[in-house]
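Shown here: the complex without one of its protein chains, the others still in place.
Right, chain A next:
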Amino acid sequence: MRVVVDLNRCQGYAQCAFLAPRVFELHGDEALLYTPAVPAEQHERVLRAAAACPVQAIVVGEQAGAAGVR
């Protein structure tokens, strides 16, 4: 599973960093770091995180390559 975050949309609500803390990490109050190649045991958490994003900035799945984000 691949994941891409549209950082132009991201507003630092940090829901992903609560729900999948091994994949999404906050540095300081707003800077988001994440692991684009998601290990299998984190899939469920990443799906929860993507659904929870208040600005829908997380794209998950095989489409989350370069073409996934406009």
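Basically, a contact is a pair of C-beta atoms (placed from the backbone, for glycine too) under 8 Å apart; a residue touches a chain by one contact, two chains touch by 3 or more; residues count from 1.
The definition used in the following text is that contacts and distances are computed from a predicted model.
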| item | value |
| --- | --- |
| Listed names "Succinate dehydrogenase/fumarate reductase iron-sulfur subunit", "Phosphoserine phosphatase", "Cytochrome P450" or "Sugar ABC transporter permease", matching UniProt entry of the absent chain | "Cytochrome P450" |
| Residue, one of A:V5, A:L19 or A:V38, that touches the chain absent here | A:L19 |
| Contact set of chain A toward the excluded chain (per top definition) | 13-15, 17-21, 25-29, 44-45, 47-48, 50-52, 54-56 |
